[in-house]
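Note that one protein chain is taken out, while the other chains of the complex remain in position.
Right, subunit A next:
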Amino acid sequence: MMGDRPSPPRAMSSAPTSSPSVDKVDGFSRKSVRKAKQKRSQSSSQFRSQGKPIELTPLPLLKDVPAPEQPELFLKKLQQCCTVFDFMDTLSDLKMKEYKRSTLNELVDYVTVSRGYLTEQAYPEVVKMVSHNIFRTLPPSDSNEFDPEEDEPTLEASWPHLQLVYEFFIRFLESQEFQPSIAKKYIDQKFVLQLLELFDSEDPRERDYLKTVLHRIYGKFLGLRAFIRKQINNIFLRFVYETEHFNGVAELLEILGSIINGFALPLKAEHKQFLVKVLIPLHTVRSLSLFHAQLAYCIVQFLEKDPTLTEPVIRGLLKFWPKTCSQKEVMFLGELEEILDVIEPTQFVKIQEPLFRQISRCVSSPHFQVAERALYYWNNEYIMSLIEENSSVILPIMFASLYRISKEHWNPAIVALVYNVLKAFMEMNSTLFDELTATYKSDRQREKKKEKEREELWKKLEDLELKRGLRSDGIIPT
């Protein structure tokens, strides 16, 4: 009848309450409250021990030397900037850090405005300088349970230099004098691979720069395109099936969004495979909310390119439909609406049955946000027109849920929405509607009967198993 009761009082009136001690804080508060808002910063994992102080010999400014000497000086400055400083030690090498900062600034300006500076020897030196500065092993994340939605991101300590290096590299790639045919010797697959690994950086500012860099490289180096796509593939697959942790998914998807936009028709098998085997499974990841907008954009891009992909996409979403996470369910419904907005009627017919079976489950979800999101479909004119055209198929699928919800749902707003939907159906196809209303009861009874038959079948099977198990210890004679 009843088990032990927890200790809180029911007889409140007679129970003197102990005053809770204010100074004692227990571990139940939300993370965001618990953690004082502190700026955390991290440095790369490369400084193993403090060495001696770094000395760089100051060089004259580029603008102060005659033009013919500038390329030479430019190279020297690039070489100086290969020196990397430890920013976690805020007191060391202050002068030299400042010197490098101003040199980098000067280099940024120089590649932006100068002409004729990009000699062939400059390419390897630029790539070397960039590599020395940006390529590093990212340090461990501060906590295993880093929650990107709640926690402040850890910022890169060496950003004052790093930002300028990225800035410089982007200006270099965008420079009118930049020649991919020379650069491709240095900006190769290995370079790209290291660049992609940096997308895991926790610092959003860095990921933003990386996005631009990768986009430029994709645009200028045709020979690297397939490779870049394949490596992004691998990063996503690892993210979905192995680690569930990678900070730069949204940024990579953003780049892909514009890449997909440029795909030629008909789509290559490789691209279709990417859609079905990589993008769709990305929906299963726990942290979906962090990149869902970008992901949905990519999916819709694909469908606008090739409507025949609608069926596999929707089937994929239905396969991975969230079972327990209502927030994700709402996101799925949102994405599905985006897809339905561009669906072709011929495609819709192919997928309507499984699709509306799911929608019917969503409509009857006890979580009102899920039910509400699904019911909003009936406010969408295009979707309404598709439903109307196919009401003879959709209405029987939806009817039982709607009818039940209109009587049982706890949330009055949902009940009101359901009435509107029922009304719409009634106007669309009143004959069928009346029929379904009339047979609702007997249909339910038929279902119950089927249920009972199933139980009996299984019971018989179990008896059989028991008998045989007893007789021959699991080994079955024929």
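Here, contacts are C-beta pairs under 8 Å (C-beta built on N, C-alpha and C of every residue); 3 or more make two chains touch, one makes a residue touch a chain; residues count from 1.
In this text, contacts and distances are computed from a predicted model.
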| item | value |
| --- | --- |
| Among "Protein phosphatase 2, regulatory subunit A, beta a", "WD repeat domain 74", "Lysine-specific demethylase 8" or "ER membrane protein complex subunit 3", UniProt-listed name of the chain not shown | "Protein phosphatase 2, regulatory subunit A, beta a" |
| Full-complex contact with the absent chain, from A:T90, A:T112 or A:N234 | A:N234 |
| Contact partner of the left-out chain, one of A:V113, A:C325 or A:L457 | A:L457 |
| Touch with the omitted chain, as defined above, among A:R286, A:R357 or A:K423 | A:R357 |
| Contact with the hidden chain (one of A:R101, A:H215, A:K277 or A:K350) | A:K277 |
| Touching residues on subunit A - with respect to the absent chain | 1-2, 5, 7, 9-11, 14-18, 20-21, 23-27, 45-49, 137, 139-140, 190, 193, 234, 237-238, 241-242, 277, 281, 319, 357, 454, 457-458, 460-462, 464-465, 467-468, 474-476, 478 |
